[in-house]
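One protein chain is absent from this view; the other protein chains keep their places.
Letters A, B and C mark the chains as written, and numbering starts fresh at 1 in each.
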């Protein structure tokens, strides 16, 4: 498995912010987690709300927990609300099952971590996450 | 009451993995809990996500909590969402009310523990749990 | 970094139990965690108390959190009780800062996981953990 280095995490965040600027998004919070769902790097743009750390990390955490991008987590949450609520419960309440948590896959397809973004609409958050992952040379898997 | 020994728990896990290999399932996490909902054995196959310990145990815990396999827990969660959410709340958030938590019953019908599996679809998780319990000479009660 | 496979984890547990039998230890609970402190395998011998899952995992978790075997965690807890209590607090109460949590290091010295054992005296728990790790071809770092 490819390791997710701090350098990679920072590249992802910077490219996500660049995408946010291009799309004129609201201020974002961006969390980059390793495959074990532990934080590698986080940045909150000026003006983003105080809870963006937890919200962005919660999208990435949920994606890693089920091994699918959070677009799938949100679909599950709509179809089987008790499923995602239960997964969040057993995680200690760490999951935000909403679009904007994107898996980072290496060339072999292995999951090396996930990016979660919160600040604008869920779809825009996701677009910035995908841009960040691709700029760093990895494959984005939004679910 | 028949005691749930470690030997039995390991037999169950190995037979569940064998079923998973036969059905070509994704990597699984398997928890075996005793009748008091305490962990006897757990194994996580290489490549299974970091949260499989809690997710698999959460299915088995929920089954033991209501004295019915987690297929019934999921049915309850659909019909009366507040019921299973509340049961999880009072347990300290330990329940995943989803198919794949199967009670282990002895010849007399007494509950001696439960198996929870997480990794593939809920139905496949349950199939592996049933195979494991039956291979160990017990009766599987999926709810 | 060397990955901690399920096969390795099981080898460690079996060799730890063999050491326990040799030393005539009380029934043990053995947790094997990966480098991100997530459970790979657990086994509880017949007669071991219901809390051995959490106690054994708590020793291994604390060792990984501070990057030193739990013999050092226990020394810190004696010298600076607020330090280990605080680390446990920020972990969500997951740490048992007591001898018996041993880091698993590969040839290069990198931490690939940790073993925690609970059931007999702390020193005996540690001896079984070391025996398990060495039998699997890794270096045991008790702190």
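Here are a few things to note about the model shown:
Here is the rule we use: a contact is a pair of C-beta atoms (placed from the backbone, for glycine too) under 8 Å apart; a residue touches a chain by one contact, two chains touch by 3 or more.
For clarity, every value in this text was computed on a predicted model and none was experimentally measured.
Within the full complex, the chain left out of the display is in contact with A, C.
Where chain A meets the chain that is not shown, the touching residues are 3, 5-6, 9-10, 34, 36, 38-46, 50-51, 53.
Interface residues of chain C facing the missing partner chain: 35-37, 64-67, 80-83, 85-87, 89-93.
We adopt the following convention: only the chains that are shown with their structure count from here on.
Note on chain placement: the centre of chain B and the centre of chain C lie 25 Å apart, centres being C-alpha means.
Centroids built from CA atoms put chain B at 30 Å from chain A. With centres set at the average Cα position, the gap from chain A to chain C is 32 Å. Contacts with at least two other chains are made by residues 3, 34, 36, 38 of chain C.
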